[in-house]
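Here's the structure, in structure tokens; my notes come after.
For this view, one protein chain was removed and the others were kept in their places.
The letters A and B name the chains in turn, as written, and every chain counts its residues from 1.
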Amino acid sequence: MRKQGFSSIINLFKRPVLIFMVMLCFLPVLNLNPYVYHIVTLALLFASLAVSWGILASAGQISAGHSTFFGLGAYFSYFAMQYYNISFFVAVFLALIVADLAAFSIGYLTFRYGVGGIYFVLCTIAFSAFFSELFITFREFTGGSLGVSLAIVERDSFYYFTFTSKIPYYYAAITLFILCYLTVSGLRVFMKRLSVIRADEDLAYAIGIDVFKYKLLALLLSATFTSLAGSVYLVFIRFIDPEGVFGLWFSVEIMTVALLGGSTPFGQLLSAFILIPIGEVLRAIFSGVSAGLNLLIYGLILALIIAKAPEGLSGLLKRRGS
Amino acid sequence: MLGMYAVYWFRTLWNIYPMHGAFLTSLLFLPLGFFLFKGVFKPLLSKPHLNQLIITIALSICLQGIAQLLWKTDFKVIRFEVGRIEVYGASVSILYLVILTIALLSSLLLWFFLMRTHIGIKIRAVAQDAIMSELMGIKTEKIYVLNMLISFLLAGLAGGLLICIFPAHPAVGVEFGLFAWVIIVIGGMGSVIGALLGGLLLGFIYVAASYIWSAELSLAIIFAFFIATLLFKPRGLFGAKARV
Partner (left out) sequence: MILCPEKLLVVKNIHKRFGGVVALEDVSFDVEKGEILGVIGPNGAGKTTLLNILSGFLKPDSGQIFYKGRNITNLAPHKRVKIGIVRTFQIPRPIPDFTVLDYLVTSSLSVAGKISEKILNDLGLSNVSYLKTGELTVIEKKRLELARALTLNPELLLVDEVMAGSRPHEIEHFVNLLKSQREKGVTIIFIEHIMQAVSLLADRVIVLDQGRKIAEGIPHRVLSDISVIKAYLGE
């Protein structure tokens, strides 16, 4: 029975993804420059973010405010760990609950009151801006604009999931992505229904789909994974600030990676592994000027995608394949 | 944002009086708007609004990137004092009054243009129903170009004026842009008066809340207000059109 369960999970993986993941798992063996693992971890986090953004996008709702859930995940994990000495694993769960509550409120309000299309996008931006300002306000807890550092006493602690080496985070990021991936490829019926909702809401109603419920579920699922990524980010980078984690730029980053990736998780993976290293390399080479170049590149890529290939990388791959 | 930087350049590089700089910028933006329309927006006219929105986000990011490359991320300021006068016992800067006047005048001009002139009516017609307008003989594409030009003109002017009282940095355009959206929604889409009153209202709330609590909290309050309006009163305070 056990074996059957395992092989059915393996079957959920498309071959390219499986190969990629296995390769990543063995990469630490090569003992490369730690910076490489740093970049890969970040790329994986963004890939997970892109996939989870994609869940909501599959339901037809484009969000330019996903940083909200990331920030909530990061900050509330921080609060739990820093102030209450709660274990990372529990903190993650608590932060998740907060993010889901926020998602539920946002979803309930916008879907119930029929806020759709571009107004939904605006609403998501407004929510992230709201939280950004809110968190800056309460300086004592959040460090205001300067941000906070996670200060854990022990050097290597599994309890707090803080280590001197990058490698545990590396595997955490891999795990997170696999989780996202399995969810998206496993919940086939769910994702199918979302795509009906995206294509034609009236049709969805006409075939008996509870549009409101499914949109809300999509949002909750998306927020959950985004929050998880936020928590991992916290212990990985150990520094967060309101503008960084709640900022519009971050939301746009997520969106760009996701849009470049197209509709398949493998596309997102490729997209993240292209964009994130570019950003990091620019940062390393040009330091001061890099931020501007980064913005320019992301902007151009985003514009190109929208103009030429709305399907992103997966669309291009599909066309090549067939 | 670009408007602000343009006037900054005019002042620092060529020592042009900011007021003149502001008007100069707004005129310069006309051809800029024209070319951007032809190059960027025109191909997307038939695509869903969402694509258009994302393209504007992309454009905004590109411009921010360019701005960062040209001017770095620190705040650029223009020192410009004209003195203060007494108004009902409060000391007010003449500069602010001048800017206020210019802003009010342009709003009134815009209102007059949209409501009373022939072209203004055409613009409003296209806004209400583009397909029908086309059928009635209005050249919608020309109208779109015109909208863009007016919009850029005013934005350039606004930027040029703003640099006199606010510092400039690459992200400032996004900040004000978001405020613009908030004001439009709260004041009502399609209503110039709504925008004007909405702006005033928000300005008061911002200053009042900043004084009582803090600037950031007041911003948070404003965003919360924006969301509430979007949900419960989508027409805003004065809007005539219902949101789509």
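General remarks:
The rule we apply is simple: contacts are C-beta pairs under 8 Å (C-beta built on N, C-alpha and C of every residue); 3 or more make two chains touch, one makes a residue touch a chain.
From a predicted model like this one, the values you see are computed outputs, not experimental measurements.
Touch, as defined at the top, links the missing chain to these shown chains in the whole complex: A. Checked against the hidden chain, the listed residues A:V211, A:V245 or A:L275 yield one contact partner: A:V211. Taking the complete complex into account, residues 189, 192-193, 195-196, 199-200, 202-211 of subunit A touch the chain not shown.
Keep this in mind: only the chains that are shown with their structure count from here on.
Subunit B has its Cα centroid 32 Å from the Cα centroid of subunit A. Of all residues in subunit B, those touching subunit A in their complex are 40, 43-44, 49-51, 53-55, 57-69, 72-73, 170, 174, 178, 181-182, 185, 213-214, 216-217, 219-220, 223-224, 226-227, 230-232, 234, 243-244.
By the touch criterion given at the top, residues 62, 64, 109-110, 113, 115, 117-119, 121-123, 125-127, 129-130, 133-134, 136-137, 248, 252, 255, 259, 288-289, 291-300, 302-303, 306-307, 310 of subunit A touch subunit B in their complex.
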